[in-house]
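One protein chain is absent from this view; the other protein chains keep their places.
Presenting chain A:
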Amino acid sequence: MAAAVGRICGARLLKNYGIVGPQVCQLSTSTQGWTRNRKLLLSTLGVVGGGVGALLFALEQSVQASGSEAHPPHQPWSHDGWFKSFDHASVRRGYEVYKQVCKACHSLQYIAFRNLVNVTHSEEQAKAEAAEVMIKDGPDEEGNYFERPGKLSDYFPSPYPNENAARAANNGAYPPDLSLICSGRKGGEDYIFALLTGYMEAPAGIVLREGQNYNPYFPGGAISMAQVLFDEAAEYSDGTPATASQLAKDVATFLRWCSEPELDDRRLMTIKAIGMFSMLAAVTYYFKRHKWASIKSRKLAYKPVSKK
């Protein structure tokens, strides 16, 4: 890169033109433009760069199109948009869905009960939630491990002690940890929503092994997780009708929060950054005008040499 820049600019970068040099260059019509070699090199660079970019884009698009899975349609999430925060009532309902449905198989090992405080629960409520689960702790004075009710500082307990146990209990399939699933799957919460509501009968010609289900949004179509979200599959404490799509929407929002708990802060930071940078832009604009005022209003006069 540095070599290319050096080749294009040559030693001109280092050359001192004096103060009026650049202005004279601008005003005079007699200065030379780029040399032929320089033009050739620049246009080659442009064509190669653009071509490589287009090739990468085309390759990526063709990979997307080559899969057999259906692409999840985009849903109007309430946290979509530059300044939009999470709908915290929805996140709270999503937590209830996780607790009643997903938790049976999926761990959420990077979320602690303290993370719920002032997001979906008050401190008291979060303590009560934590106290509902038993956490393995130890060793105590006699070297034994024991179980105790959870505290705010505890992470969510996993349903299986390790991956092998999870596979053994689930027909060989490993239920992934959900902490970062929204960031880890293409399509994010759209994918989660489409997957949870997209179960259907396998079309003719698709062979499913025992314990597998058909879901067009899952890569390959055969998914080991059965449909779990039906109407009234979970109960909401705030009285929202628990339809299957409502459950899926809430749990997808909750999982987006698990993946990006800082989203609200980021949206606030967007507002602050726009405010701050627009002020700085105004200052920069003023300063540019200020500095250029004398240059722009300057008139250069050439005094003809007398041929006397």
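As a working rule, a residue touches a chain if its C-beta (ideal position, glycine included) is under 8 Å from a C-beta of that chain, and two chains touch if they have at least 3 such contacts; residues count from 1.
We adopt the following convention: contacts and distances are computed from a predicted model.
*Asks:* Out of "Elongator complex protein 5", "Protein kinase domain-containing protein", "Adaptor related protein complex 5 subunit zeta 1" or "Complex III subunit 9", which one is the UniProt protein name for the chain not included here?
*Replies:* "Complex III subunit 9"
*Asks:* For the chain not shown, which residue from A:His71, A:His88, A:Lys151 or A:Arg167 touches it across the whole complex?
*Replies:* In the complete complex, the chain left out is touched by residue A:His88.
*Asks:* Which listed residue (A:Val119, A:Ile135, A:Ala173 or A:Ile206) would be found touching the missing chain in the intact complex?
*Replies:* The single option touching the absent chain is A:Val119.
*Asks:* Against the chain that's been left off, what residues of chain A make contact? List them.
*Replies:* Within chain A, the residues that touch the unshown chain are 78, 83-89, 92, 118-122, 125, 237-238, 264, 267-268, 271-272, 275-276.
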